[in-house]
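Take this structure first; my questions come after.
Note that one protein chain of the assembly has been removed; the remaining protein chains are unaltered in position.
Lettered A, B and C in written order, each chain numbered from 1.
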Amino acid sequence: MIQIGVIGGRVASDWHLEAALTAGKLIAEKGGLLVTGGLTGVMEAASKGAKSAGGLTIGIVPQADKKSANSFVDITIATGLGIARNSVIAHTADALIAIGGEYGTLSEIAYGLQLKKPVVTLKSWDIPGTVTAKDVDEAVSLAFKLAISTLATEEGNGGL
Amino acid sequence: MIQIGVIGGRVASDWHLEAALTAGKLIAEKGGLLVTGGLTGVMEAASKGAKSAGGLTIGIVPQADKKSANSFVDITIATGLGIARNSVIAHTADALIAIGGEYGTLSEIAYGLQLKKPVVTLKSWDIPGTVTAKDVDEAVSLAFKLAISTLATEEGNGGL
Amino acid sequence: MIQIGVIGGRVASDWHLEAALTAGKLIAEKGGLLVTGGLTGVMEAASKGAKSAGGLTIGIVPQADKKSANSFVDITIATGLGIARNSVIAHTADALIAIGGEYGTLSEIAYGLQLKKPVVTLKSWDIPGTVTAKDVDEAVSLAFKLAISTLATEEGNGGL
Partner (left out) sequence: MIQIGVIGGRVASDWHLEAALTAGKLIAEKGGLLVTGGLTGVMEAASKGAKSAGGLTIGIVPQADKKSANSFVDITIATGLGIARNSVIAHTADALIAIGGEYGTLSEIAYGLQLKKPVVTLKSWDIPGTVTAKDVDEAVSLAFKLAISTLATEEGNGGL
């Protein structure tokens, strides 16, 4: 099962929330597993979108307690790691879609690139190595396509 | 969904492997989500058992790479954290069932107890605070029962 | 520089606190670097002892904030990792001395043994693979001796 990470802020604009909702829905429709940080904002919107299409959602939260996840998360990975959990999201996703986001999202983008994972962005950080999508449809299509080709060639090296 | 962790060695006796297989099967039959460390031995046997009953399996691996998980893991959480991933298993499970195991399992038992999670043991470490089960059936029944009552009273505090 | 970890509870009996104070002092006198979890109880007493003998003290705290360390810690490693920081203590120490302690200490003992580090205990958990010392002097002597011989032969393997 292709594991697609959607990353972005706990607080987000209506545009970003709408994009996350659609991204989650499209990921589920394509048979992908949605991986997020499990909290509010973009993470919650993407999870809600995935559930609306019958998808399965994973939330990898920084807290020690499963109850910190939003209500659209099916399976909560409670890490207790604080912001170090950002690295777990990057390791777990086969590709990342960044929708807006602040510094936490930037750390996830950086980790994704360090791990040679495809990172598609939508009105997010402009970092060399990421792929800018023009809309949500393209972002999700690119994430799947790039995830599949990366899994096939597998350059991953743990970032070390 | 109740998340039951089955922990134990990468190398295990036939008795322990058989117990893990049955535990995984029973957890799936009761509608639980199986959480393991995703590698070989007890982790693989439990996952195989859960899949034989149509259950869903999570493997939280120490490696950076999803491919390190055994073939009965549906969803791999690649942590890249080395043995610190043991703490993620303890945080994520609502209850732990320890089947045999070496020092890695002991660290998971310790974390589970520190986090006030129920820890049921089957021919494993004898640590005060754990509950010794007489057979696999009892271990799984106890794990569900104690997980449900702990989730209801919720004493969890992140271990700090 | 030999790095000796002293582990034990945040709350401890007078006996254990006195032992930790002496252990810290002896470690500093022998030219060792003291590594602790940086908080109260045994960790603070050991750090106080080391400072009384002019030693250098490291505190590896679970919190995100340096200010959580006790006042006898010279250098605070703020991990923000919660209880996963226990694994960092075990990795960083060349040998561990466990003085009493609860479940957190048990997880550190387990990690130490998994990493093939010498683990000396003083009225602490009785776990196969640890070395029981009859008093503080012996505990510190054994920790240095075993650390040096382990560093020489180096069986370490990251616990994986």
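Here is the rule we use: contacts are C-beta pairs under 8 Å (C-beta built on N, C-alpha and C of every residue); 3 or more make two chains touch, one makes a residue touch a chain.
Quantities reported herein were computed from a predicted structural model and do not represent experimental measurements.
Student: Which of the displayed chains are touched by the chain that has been omitted?
Tutor: A, B, C
Student: For the full complex, which residue in B:42, B:56 or B:81 touches the chain that was left out?
Tutor: Answer from the full complex: B:81 touches the omitted chain.
Student: Which residue from C:22, C:47, C:87 or C:121 sits in contact with the chain not drawn here?
Tutor: Within the whole complex, the residue contacting the unshown chain is C:87.
Student: Of the residues listed, C:18, C:74 or C:138, which one is in contact with the missing chain?
Tutor: C:74
Student: Among A:83, A:131 or A:151, which residue is in touch with the absent chain?
Tutor: Of all options in A:83, A:131 or A:151, contact with the hidden chain holds for A:83.
Student: Taking the entire complex into account, which one of A:70, A:107 or A:124 touches the absent chain?
Tutor: Checking the options A:70, A:107 or A:124, the one contacting the hidden chain is A:107.
Student: For subunit C, which residues reach the chain that was dropped from this view?
Tutor: Its contact residues with the unshown chain are 1, 3, 33, 56, 58, 60, 63-67, 74-81, 87-88, 91-92, 94, 115, 154, 156-160.
Student: To test your reading of the contact rule: which positions on subunit A touch the chain that is missing from view?
Tutor: 62, 81-84, 86-88, 102-104, 106-107, 109-111, 113-115, 127, 129, 158-160
Student: Tell me, which residues in subunit B touch the chain that this view leaves out?
Tutor: Residues 64, 79-84 of subunit B touch the chain absent from view.
By definition in this document, only the chains that are shown with their structure count from here on.
Student: Average the C-alpha coordinates of each chain, average all protein C-alpha coordinates together, and give the chain whose average is closest to the overall one.
Tutor: Of all chains shown, the one whose C-alpha centre lies nearest the global C-alpha mean is B.
Student: Nearest whole angstrom, what separates the Cα centre of subunit A from the Cα centre of subunit C?
Tutor: The answer is 39 Å.
Student: Which residues belonging to subunit B are in contact with no fewer than two other chains?
Tutor: Only 63, 81, 87-88, 115, 158-160 qualify.
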